[in-house]
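Following this message is one structure expressed as structure tokens.
Apart from one protein chain that is not included, each protein chain of the complex appears where it belongs.
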Amino acid sequence: MSKRKPYIQELPTDWWMKQLFYTKYMIREGSSVFITIYSLILAWGVLRLSQGEAAFNAWMTSLQSPVAIIVHVIALALALYHTITWFSLAPKAVDLWIKGKALDDKFIVSGHYAAFIAATVFCLFVIML
Amino acid sequence: MTQPSMKIDIQRYRPEMDEKPFMQTFEVPYKADMSVLEALQYIKDHLDSTISFRWSCRMAICGSCGLMVDGVPKLGCKAFLRDYYPQTLTLKPLANFPIERDLVAVMDDFIKKLEEIKPYIIPAKTASNEKKCLSDGAYKQTPEQMEKYKKYSMCINCGLCYSACPQYALDKKFTGPAALALLARYNRDSRDAGKAERMKIVNQEEGVWGCTFVGYCSVVCPKGVDPAGAIQLLKVESSKDYLIGMFKPEQ
Partner (left out) sequence: MSEMNKKTYVRSHEPIFWGLFGAGGMLTAFLTPVMILITGLLIPLGIIDQGNFNYQTLHGFATTWYGAGIILVLIALPLWHTLHRIFHALHDLGVKRGRDLQQVLSYGFAFAVTVFVFTLLLQMS
């Protein structure tokens, strides 16, 4: 008879808090909660826009409340974290070969950052113009 | 001059007498060039001959001596005491696998998954539906063609990536990092014609779609294989395959 009795190692529910790498992964995934809230705020804004000028201006005023500011500060920080992680993983999904060599990750990442800066400046420009 | 020493906590599990694992502390003489594997060998030779662990080559190519060093999957031969001294070091068997005894993990599930992905070159059938004969000559490959899969062929099947993968821990049906990286290695080989067969494995929920890109597998890999990257490229391939499948639904 076999004397084998393998012991099954269970994954603790809080596995993502026990290792910094996993915690950062969960923050990356968790950023989606605040980005969802932000999208809902904008969707609400479209509703108010459809209800006329007074309604829209009331929505704009509501964004000045301290709670709204705090939510947006957190959302901005997490959105930037998403951007950084997204760009750092971007080369992994690219399979570009030039003259028998894989395209250097650094080119892909810096290209993303250049486009990010251009898009940010463009948006600020469009609104302030 | 007294020889400096270092404390090492080792998780023990003796299936014939223990219900669950427990920790045992050993003290070994410390030398800056001593690997974790050498420390384990010292313990087995001088302190407690009943302790069990796997090892073979001592040079990071056999893939036998994987274990958790302070909670991080590492090869015992490639981790050195000097990086932890003078703190106490904690050694446990590879996470996410069942424990056979002490630091020995049961790797059967991983080996089964490696087999499933057909880790060998499947040659193209010739016109007469016969495999190419040896006398017809070798399958030639340019250095560029080799470069496409070389990184993924460095895998030594040590299983560290499975210990680093929470998705494998959460769902043992997941094919997992090393097997999928090896699958990519054969699919990307110009001499191979088995891509269609292997894509059926890739396309499943427990294929690449069990991965959420935690990315730790690529960090712990001792051979620079980058399984997370391989899986990401396979996701792109699987998406293309899905689109093609919508127009050619006979498969």
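Residue numbering begins at 1 within each chain, and the chains themselves are lettered A and B in the order written.
The definition used in the following text is that a residue touches a chain if its C-beta (ideal position, glycine included) is under 8 Å from a C-beta of that chain, and two chains touch if they have at least 3 such contacts.
These numbers were taken from a predicted model, which means no experiment stands behind them.
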Sole residue of B:159, B:207 or B:222 that reaches the chain not shown, by the stated touch rule: B:207
On chain B, residues whose C-beta touches the chain left out of the figure: 115-116, 166, 170-171, 200-201, 203-205, 207, 209, 212, 235, 238-239, 242-243, 245
Touch list for chain A against the chain that is not drawn: 13, 16, 26, 29-30, 32-33, 35-36, 38-43, 45-47, 49-50, 53, 56-57, 60, 63-64, 68-69, 71-73, 75-76, 79-80, 82-83, 86-87, 93, 112, 115-116, 119-120, 123-124, 126-129
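To be clear about the criterion, only the chains that are shown with their structure count from here on.
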Residues on chain A engaged by chain B in the complex (per definition of touch): 3-9, 11, 15-16, 18-19, 21-22, 25, 29, 89, 92-93, 95, 97, 100-102
Chain B to chain A touching residues, read off their complex: 13, 15-16, 20-21, 71, 93, 95-100, 106, 142-144, 147-148, 166, 169-170, 212-216, 219, 226, 228-229, 232-233, 235-236
